[in-house]
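Here the complex is missing one protein chain, while the rest keep their positions.
Note that the chains take the letters A and B in the order they are written out, and that residue 1 is the start of every chain.
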Amino acid sequence: MVLILAITIGCLFAGAIYLMLRRSVVKLILGLLLLSHGVNLLIFTMGDGVRRGAPPIVDDAGLPPANVADPLVQALILTAIVISFGIMAFVLALAYRANQAVGSDDLDDMIE
Amino acid sequence: MYDSVILRSVSRLMLPILLLLSVFMLLRGHNLPGGGFIGGLVASCAVILQMVAFGPTFARRVLPANYLAMAAVGVIFAASWGLPALLGGQPFLTALWLPEPIPGVGKIGTPVLFDVGVFLTVIGVTTQIALLLSEEPLLFPMERGPARDEGAPRA
Partner (left out) sequence: MANHLFLPFIVPIFGAALAVLLGQRRPLARAAVLASVLFNVGYGGWLLWLVISGGRLVAQASGWPAPFGISLVADALGATMLLVAALLMLGTLLYGRASTGPIYDSPFYEPLLLLLLLGVSGAFLTGDLFNLYVWFEVLLMASFGLITLGGTRAQLVGGLKYVVLNLFGSTAFLIGCGLIYGLAGTLNMAHLGERMAALRQPGLSTAIAGLFLFAFGSKAAIAPLFFWLPDSYHTPPPAVTAIFSGLMTKVGVYALYRVFGIVLPGELALIAPLILALAGVTMVVGVIGAMAQMNIRRILSFHIVSQIGYSIMGLGLASAAGLAAGLLFTTHVMIVKAALFFLGGAVEQVAGTGDLKKLGGMARREPALATFWFLGILSLAGIPPMSGFFGKLALLQAGVAQGQLLITGVAAGVSLLTFFSMLKIWNEVFWKKSYEDMSKLPRVPLGLLLPGALLVLLSLAIGVGAGPISALSAQAGAQALDLSGYAQAVCGAGGCEAAVSDLMK
C-alpha cells in the first residue's frame, strides 16, 4: 500500500514539475493542480493508518479500536482541498483575464 | 451551455432533488460523512447544473438569490455561533449542545449551526464564481438566453 502510494505521489510530482516548466500558462496551472493532488496524497500516507497501522485513538480501555483510520490527516487533506479549490478558481479566472489582456498563453509574452 | 434535450429534462428534475440532498448532507454531517461544505457544494451543483443546461441567465432566475450577500451572511452566521461559548467564559467555538436530541433532526448544538453558516458561505461563493465565469461573453459565446429557447421551462 505504501509503495503504491509512494509511486503515485512520485508520478504526480514529476508530472506537475514537467507541466510547470512549460511556457504555457494553462499547463502551469494544471501543474499546480497536479502538485496539490500529489501533496494531498503525501499527507494521506503520513497518517498512522497507512504507515504504522493504528491511529492515535484509544477507547475507554486504552486500546485502539478496530477499523478506524487516522482522522487528522483526513481533516488536513479536506482543509487543503478546500483551500486549493478556492485558489484554483481564482487562478483560472486570473489566467483568463491575463490572457485577455496579453492576447497570448505564452509566459514569455507575459511582460509589461 | 449544451443544447441537449436529455440534459435539460434531467437537470429540471434534479434541481429539487439536489437541494434536498444538500440539506440532508448538511444535517447528517456531524457524525457521518457530509457537513456544511459538502452540502453547500451539492446545493451549488444544483444551480450550476441549471447553468450548464439553460445558461447563466436562467440559472440566476431559477434561484434569485444575491449569492455574494449569502456568502457574507454565512460567514457572520457561522462565526456568531462561536460567540455564546466565548461569552460564557469558554474558548471561542466550544461546542454547546441541547440536552435532548430533536426527533427527526438529531442533536442540535452550536456546531450544527456553525455548519449552516459554512453551508450558506459555500453555496454563495461557489455559485457566484461559476455564474460570473459563465457570464464572460468570450468564454461561453454559445449563450443564447433561455427566453428564445423552446427547451427552457418557465421559471
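The working rule: a contact is a pair of C-beta atoms (placed from the backbone, for glycine too) under 8 Å apart; a residue touches a chain by one contact, two chains touch by 3 or more.
Owing to the predicted nature of the structure, the values given are computational and were not obtained by experimental measurement.
From the options A:Cys11, A:Met46 or A:Val68, the residue with contact to the unseen chain in the full assembly is A:Met46.
Within the complete assembly, B:Pro91 is the residue of B:Pro33, B:Pro64 or B:Pro91 that touches the hidden chain.
One chain is missing from the display, and on chain B it is touched by residues 68-69, 71-73, 75-76, 79, 82-83, 85-86, 89-95. Within the entire complex, the positions of chain A that touch the omitted partner chain are 20, 25, 28, 32, 35-36, 39, 42-43, 45-48, 51, 56, 58, 62, 72-73, 76, 79-80, 83, 86-87, 90-91, 94-95, 97-98, 101-102, 110-112.
The criterion applied here is as follows: only the chains that are shown with their structure count from here on.
With centres defined as mean CA coordinates, chain B is found 25 Å away from chain A. Against chain B, in their complex, chain A makes its touches with residues 78, 82, 86, 89, 92-93, 96, 100.
Those residues of chain B that touch chain A in the complex are listed here as 37, 125, 129, 132-133, 136, 138-139.
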